[in-house]
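Heads up, one of the protein chains got dropped from this complex, but the rest are sitting where they should.
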Amino acid sequence: MTTISKTSVPMHEDHIISVRSARKYFPVQEGWMRRVKGYVKAVDDITFDIRKGETFGLVGESGSGKSSIARLILRAYDLTGGEILFRRADGSVIDVSTLSDRDLRDIRREMQMIFQDPYSSLNPRMTLLDLVGEPLVIHGVGSQGEIRDRVAELLRLVGLRPEYLTRYPHAFSGGQRQRIGIARALALNPSFIAADEAVSALDVSVAAQNINLMQDLQEKFGLTYLFITHDLGMVEHISDRIGVMYLGRLMEVGPTDEMFAKPLHPYTEALLAAVPQPDPRGNRARKRVPLKGEIADAMNIPTGCPFHPRCAYADAKCRGEVPELRVVKSGRQVRCHHAETLDLIGVAAE
Amino acid sequence: MTDIHTLSPETLLSPPLAPKEEFNADASYTAKPRTLIWWRFRKHKLAVVSLAFMVILGLLALFADFMSPYGPNTINRLNTFAPPNVVRVIHDGALHRPFVYPLKRTRDPETARVLYQEDRTKVLPVEFFVRGETYALLGLVETNLHFFGVNDRRQQINLLGTDSLGRDLFTRLLYGARVTLSAGLIGVAFSFVLGLALGAISGYYGGWLDAMIQRLMEFIRSIPTIPLWMGLAAALPIAWDPLFVYVLITIILSLIGWTHLARVVRGRFLSLKSEDYVLAARLAGASEYRIVTRHMLPAMTSYIIAALTLAIPEMILGETALSFLGLGLRPPVVSWGVLLQDAQNLRTISLAPWLLAPGIAVVLVVLAFNFIGDGLRDAADPYGQ
Amino acid sequence: MSETITKSLSPMPQERLLQLDNVGVHFPTRDGLVKAVNGVSYHVNKGEVLGIVGESGSGKSVTARSIMRLQPKYAINASGTIRYRCKSGEELLINEQDRLGRTMRNLRGNEIGMIFQEPMTALSPVHTIGTQIMRTVMLHRNVSKAEARARAIELLTKVQMPRPNDIVDRFPHHLSGGMRQRAMIALALACDPALLIADEPTTALDVTTEAQILELLKRLQDEMNMAIVFITHNFGVVADIADRVAVMYLGRVVETGTVDEIFYEPKHPYTQALLQSIPRLGRSHGRRLRTIAGMVPDPFNVPTGCSFHPRCMHAVGGICDVQTPEDVVFASGQRARCHFAGQDRQAEAAQ
Partner (left out) sequence: MLSYIARRLLWAIPTLVFVSFISFVIIQLPPGDFVTAYAAQLRNSGDYITEAQEALLRAEWGLNDPLLVQYWRWISNIVLHGDFGRSLEWNAAVSDLIWERLGLTLAISTLSMVFTWLIAIPVGVYSATRQYSVFDYLFTVFGFLGKGIPDFLLALILMWITFVWLNMDVGGLVSPQFEGQPWDLAKIGNMLSHIWIPLVVLATGGAAGLIRVMRANMLDELRKPYVETAYAQGFGERTVVWRYPVRVALNPFISTVGWALPALFSGDVITAVVLNLPTTGPLLLQALKMQDMYLAGSFILILSVFTVIGTVLSDILLALSDPRIRFS
């Protein structure tokens, strides 16, 4: 197994994931013989790290490429370019994007995913025992009896009765199914879990239950989460650090508190301003100016800064030059030419 | 549904009136997918009746030699175009064991045609387990036992009448069912193999392979079915062994039918490929083989079975039509299409309308398969809304 | 006939546009009768935005559809009255009308407009935006085709559609989600309705587009002095747009009040619990979310007494699980359907 990819700077020892200049272009095919007529740059030059034991939040509008990143890290897609480093439990570092199929299987014990749709992510034709036990069976962990015990334990862990082993998913509500998905993801004791819109499909009261469960599990097992969502309230609640995506690029990365209190990128500011708060007086006091226009077509990304057509602060430089993601203050990165000069408004912490 | 009890601290302070946890053991929660499909299928009354009908017909066809009173090619010159016998239970106003009236033959002085009339004075009781022609049951046991018949050497029981050579139509119908039904099943099996293979490749791998297969299917669909069948069937030399011709005919039928199946299979594969649970299995480290066999195939089987069931009647209709036209199976093979050849001519039909009986059988079987297919299709996804 | 019934009801106040009293809508299904809406009462005054919030299965959409008489044919209107004040000033008993009759048809699209959750599928895919608006205008107003087209362009301009002259001839699939929702709004406003029913109009949209649509609705509501019934499951959205709020749970309105009352002085334990379970920007980082125990019961087994009692931290045995609570009306006009609404022990717990 390759320990370290040839080009890269060594990984910081606190980091568990290091995404470096990752790119994913999907070909757009057309016509009768599937001619490629262009590329959708779902992920373009993305670089960020996730620290061990933290929750890294990824926010952005639909089509910003946030789900693709999770799938790239887990190698559900192959990278078009760049590399993704992962620190294994034994401390060795591997490049996920170049792993062979056999090594990949091995690595999947350590990284798992929780899906958005609790209905389509569980095979309706399998019992809980088969569903939650499948990763164990695949990796040949234990005898049948041991697997059964382990599944029962996992179910108990996520707050489901072990007697449910023989049931099929259709016997459960959306929130419960999401817990089954969590139990399945935990089966092999992973160190890293990507949660893709894990609570977006649930009702408010149930979402809160599951978020609490995820936090408890993180504490208990020292898990690292990549938490992907479009809900800024939720991402603020759960994340230690946050990345903001727009049109396949990271616009800003930083610690949650600092970023939300004082964003560095106009897009972050606009996103925060757009969130309607359950606070009528606050809403009336806040003069909200909605962001104009809509996210561009991913096949036709604007030149220069991709956000410039919607940005209130854009000038000629923004139209012409693509800004780099750069460190502005310690721990904060931003992809904006004018980050230093802008004085942007966030949400005041209470 | 069921109750939740979380390990979150605040729910340790559970609401004062929260219901005591009860283990709600609804049978449907633990029922296997197959069971759920069967429960749903059961609600489709017509389909269930049709299924029963087909099972009975299948058994009749399988044991045709035992169930029929005569041999399929036994000629009786004295009994041509005999009308069907009616099985009765009342004789002279009194209840009687099942019987038929014997037929009296007279000759029309002008047309010299034989006319039949029931002789109401005599009774010909229907006997069970009678001795008759010798045959090999299932090709194994040599016997001459027949399920029913009459003990009279001069009289016959012809439930559906006889044809121009005096052969018993009921007997021939049962033997014909063997050929016609099996032609449908074998034809579907051929197109299933083709359709499944190409549809799966197309849907699973996608890309240019998919594009190629799609184009191929378009080509095949641009060929008018019946003329093509006719052309291919006409190309089969008369001299060939009837059994061989039979296999070739089913292959010809399936050549057209597979495109529909391939489309169904491809569509299922495409939609399943994008299901989250398939990705979930992949992320759990499942091999391609496991993903296909454990996750994709089980989810498609019920759809494929429904599509197959709906394809069988097409094959049966195809065989019947070809044989009817004289391009498919030929005598001495007995199939429903071959039997219907006798009913091509208006004069014959008006003389012996019972010769259309195989046509009725075709209609019933086609309808039955359609109903079963409909029922299966409705039940195929027991987890849908 | 409708007159005699109207007489037995006390007339609506002049400023009242719409009033629902004890409305019940049931659906017979294979597994039993679903009481989707079970005695809902609320009202909307002229030019006011009433927000209706609730989790899935609370019956908020079904109630809104019964205002338009748009429920499926097999729905049973089990109880209650729906009254609407027409532009002429007359009171109309909507629940007495034939769902396909002339009166309802005149009301729909003309006096009451409606916009839906899925802008992707709520517009006809085979007609241009212009055609769809023009047809509605020509249905309710005696205008020529050219006038209707001019009106369509005017409406598209009004909803701030970019390039209205071009969009008018486009098909819905050419537009983005936000633009489709704008087209939908233009369609609903075609005949200057006095009431707009908006059923989760921003749920399928991104936050930034949602903010645009909310701003647009607020501005249009102001300009046209139109009343809006705004249905959503998002408390933030309701806080942003509504003047008054009705909170629904399991086919009932559990609490109504002004938006400030609901958000700052909720009286019903369900409202209180729900508000605490929402993460808020700038407030909740690192804190644990409060949750509501259990989950929404399935509609076939609605709990007895107060339907919230199995999940309520303040439920009292012998009362909450037996008696169906009535509205407790507060001096301000706020109402809560709870046996103990406004009583101390509950206020404490809410802290």
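All chains are identified by letter, namely A, B and C, in their written order; residue positions are counted from 1 within each chain.
Just so it is clear, a contact is a pair of C-beta atoms (placed from the backbone, for glycine too) under 8 Å apart; a residue touches a chain by one contact, two chains touch by 3 or more.
What you see is a predicted model; the values in this text were computed from it and never measured.
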Using the document's definition of touch, tell me which of C:126, C:146 or C:331 contacts the absent chain.
C:126
Among B:100, B:150, B:232 or B:291, contact with the omitted chain is made only by B:232
Which one touches the absent chain: C:19, C:110 or C:256?
C:110
In the full complex, which residues of subunit C touch the absent chain?
68, 70, 100, 105-110, 113-114, 116, 118, 121-127, 135-136, 139-140, 171, 173, 184, 187-188, 190
List every residue of subunit B that touches the chain not included in the displayed model.
218-219, 221-228, 230-232, 234-235, 237, 313, 317, 320-321, 324-327, 340, 343-344, 346, 349-350, 353, 356, 359, 362-364, 366-367, 370-371
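Simple rule for what comes next: only the chains that are shown with their structure count from here on.
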Linking chains that touch, what shape results: line, ring, star, complete or other?
complete
Counting in whole Å, what is the centre-to-centre distance of subunit B and subunit C, each centre being its mean C-alpha position?
54
Between subunit A and subunit C, what is the gap in Å from one C-alpha centre to the other?
34
Taking the mean of the C-alpha atoms as each chain's centre, how many Å separate subunit A from subunit B?
53
Residues of subunit B whose C-beta touches two or more other chains:
1, 4, 6, 8, 10-11
I need the residues of subunit A touching at least two other chains; which ones are they?
173, 175-176, 209, 212
In their complex, what parts of subunit C are in touch with subunit B?
288, 290-291, 293-295, 298, 309-317, 320-321
Partner subunit C, residues of subunit B touching it in the complex:
1, 3-4, 6, 8, 10-11, 13-19
Which of the residues in subunit B come into contact with subunit A in the complex?
1-2, 4-8, 10-11, 21, 23, 26, 28-31, 33, 207-208, 210-211, 215, 275-277, 279-287, 290, 295, 298-299, 383
